[in-house]
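Omission of a single protein chain aside, the complex is shown with its protein chains in their original locations.
Showing chain A:
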Amino acid sequence: MKFISEAADKRIPCYRVLSDDGYPIAGSRFEQVDKETAVKMYKSMVTLQIMDNIFYEAQRQGRISFYLTSTGEEAINIATAAALTSDDVILPQYREPGILLWRGFTLQEFANQCFGNSADYGKGKQMPIHYGSNKHNFFTISSPIATQLPQAAGVAYSLKMDKKEACVVAFTGDGGTSEGDFHAGLNFAAVMDAPVLFICRNNGWAISTPISEQFRSDGVVVKGQAYGIRSIRVDGNDALAVYNTIRAAREMVIHEQKPVLVEALSYRVGHHSTSDDSTKYRPVDEIEHWKTARNPLARFRKWVHKNGWWTDDEESELRGSIRKQLLNAIQVAEKMEKPVLAEMFSDVYDDLPSNLHEQEKSLRETIKRHRQDYPTDVPV
């Protein structure tokens, strides 16, 4: 009679390519990334970082109601996006706007969604950061945690019938693995041979819950085997490692038509959201350490720099330009009209039901009768 121990002798090792100094680690196998891709990756990481800072500030200034950053997880965001193709269908959690950014979602489009103006694809019907874009194969972000995991298996079921060289990519955080839907999603994907790439961003914190209180297992990677799913742990702050891992995982998912689980280790440098102050539950020097010494941008920059592909001048020029574009995008988004009244009633159903039609009519009549009381800055 032999019990399997609750903890293995050694933790599952973590795949890394670059050391903290940006040097390729001896013996680490990886595929080279060409200059064009590497520079695009680095520039996108910088853009994401600055976008987060500026939108966060905008919320603090009261210009948008809510924001949530991906600070510290830029490598996971961008390197993953770079390793996928635009045909791969993304079911995000909410800390993956970098995927959209990589795929061409503009700073103006991000701003429009946060301000809920008439140009927002969601027509002001979802709160900020809940981006969604059919043309970018990025499903509208939904707040309840981990619901996208079984839904991903369903999307994959449908995608299989299209017979495309593509897969479904579903994200969750470390906290999301505690939800019942994590179990249901992974179990089903395995049983159904669904081509889903599950990516868990283990950033150490679920609001104020550290991973030591979230699960007793050796992180998330070991959970894969329980479902019969091939898994790997990667250093999420190493852009090259993430790129290589996702490339390889994607190949397996598509050619073997089965799910794969990737655990990307990282650290949530920012607060959970603008509704949180993480200094209340974790030490400030811990945050500083990950913000500086373990910064994914700095690490990747060193490597790109060493290859002669990036200079300090280009760095300051880029940062200045992005900042200007963002401030402009915010100004434009803020000034833009809000969605028209009809949007309040549309899309509840495919067709406008009679009760809403009546209510809208009644509302418009009231507005006509009391024109002087209706705010001038809200379009009818």
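Keep in mind that, in the parts below, contacts are C-beta pairs under 8 Å (C-beta built on N, C-alpha and C of every residue); 3 or more make two chains touch, one makes a residue touch a chain; residues count from 1.
Operating definition for what follows: contacts and distances are computed from a predicted model.
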Legend entry - Chain not present in the shown complex, as UniProt names it (candidates "Dynein light chain", "Aspartate aminotransferase", "WD repeat containing, antisense to TP73" or "Pyruvate dehydrogenase E1 component subunit beta"): "Pyruvate dehydrogenase E1 component subunit beta"
Legend entry - Selected residue (touches chain absent from view) among A:53, A:142, A:217 or A:307: A:142
Inset, instruction - Sort through A:5, A:61, A:134 or A:212 and give me the one touching the missing partner chain. - result: A:134
Inset, instruction - Identify the residue among A:75, A:107 or A:153 that touches the chain left out of the display. - result: A:153
Legend entry - Residue numbers in chain A that touch the chain omitted from display: 89, 91, 120-123, 125-126, 130, 132-134, 139-140, 142-144, 147-159, 161, 180-181, 183-185, 187-188, 191-192, 343, 346-350, 353-355
